[in-house]
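Here the complex is missing one protein chain, while the rest keep their positions.
The block that comes next holds chain A.
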Amino acid sequence: MPETSRRGLLFGTAAVSAGALLTACTSNEPKTKEPAANNEPAASDDKPGKKVTIGFAGPQADHGWLNAINENAKSRAGKYSEVTLEITEGSNDTAAQIGQVQTLINKKVDVLVILPADGKALTQVGLQAMKAGIPVINLDRVFASPQAYRCWIGGDNYGMGLNAGNYIGERLKDKKNAKVVELAGLDNLELTKQRSQGFADALKNYPNIKRVARQAADFTVESGQAKMAQLLQAQKQFDALWNHDDDQGVGALRAIEQAGRDDFLMVGGAGAKAAMDAIKADNSVLKATVLYPPTMAASAIDLARALGQGKGVGGMSELEIPASITLYSAVVTKDNVDEYLPTGFS
């Protein structure tokens, strides 16, 4: 090595101090921590019963909604003193997730809650668990065979589109030749097709409304901004916009701000906290969002607990929990946003 030059030393020191400064900048902790929201609906039967161990396996929490799924499951399980939650490291790799579920089977947990990275690919391991006598709660992404789960609980993509369409329809029903624009999610996914179908079916109820344009973004802020900017350029005047996903909606709202447009009403989807905050503030075009509630993970824990303790669902006269539960995609507006705000995810 040549002798250390002064320039080298100078650059070295600068690099080290920049590094030190930067590592301090990875924190995302707010300066003043707000107390965690705590007004979830009470469980039907809060008396501690028989001890239940619940195994939970989900995909990698690489976006807000999935992250909220994990948090909802954890906080709900924490509420019950008799419930122990065995949660695995999330994975998007089918083989890895199969291994994780098998580990949970070998540990002989009482009930399994599985949100598969890919429903069809995880069917076999669901069957395996059921055969081993461990009932499975299948969360959201459905297995290929009903034999692979005891109960399926999940969101309603078609219903999201339907409710968004009906909300927009009611708002525009007195307007002649009303124009509607759709900013869809990733077109490769079946759920996007279902959402668009529901939206189209709802709009059929309103002959005065026509969907004039549809573009697909890919659930990211960046794509939301890019596609929305193009839509705004293409459609110089329209009355309403439905955006499938609030994450890409952050970008869409940015594009709308950049284009200086406020001549239409916007409805979001999924139920992110940022979107609900904007609806509450009522200072942008965003007036409503249709839910795809991550609280379904908390409900899945409730169902797993009931299953483990041999109980039914409170408020229903059945002795057993249902085999299938499709959640309602509520429309969150300024009037009811306060109720839903605690369920909003970031």
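Just so we're on the same page, a residue touches a chain if its C-beta (ideal position, glycine included) is under 8 Å from a C-beta of that chain, and two chains touch if they have at least 3 such contacts; residues count from 1.
In this section, contacts and distances are computed from a predicted model.
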item	value
Protein name (UniProt record) of the chain left out of view, among "ABC transporter", "Molybdenum transport system permease", "Dihydroorotase" or "Transcription initiation protein"	"ABC transporter"
Residue of A:13, A:145, A:208 or A:258 in touch with the missing chain, whole complex considered	A:258
From A:5, A:26 or A:177, residue that would touch the chain that is not displayed	A:26
Contact residue for the chain not shown (choose from A:110, A:218 or A:239)	A:218
Absent-chain contact - pick from A:62, A:174, A:190 or A:318	A:62
For chain A, the residues touching the chain missing from this view	18-19, 22, 24-31, 61-64, 66-67, 187-188, 212-216, 218-227, 229-231, 233-234, 236, 247, 250-251, 254, 257-260, 272, 274, 346
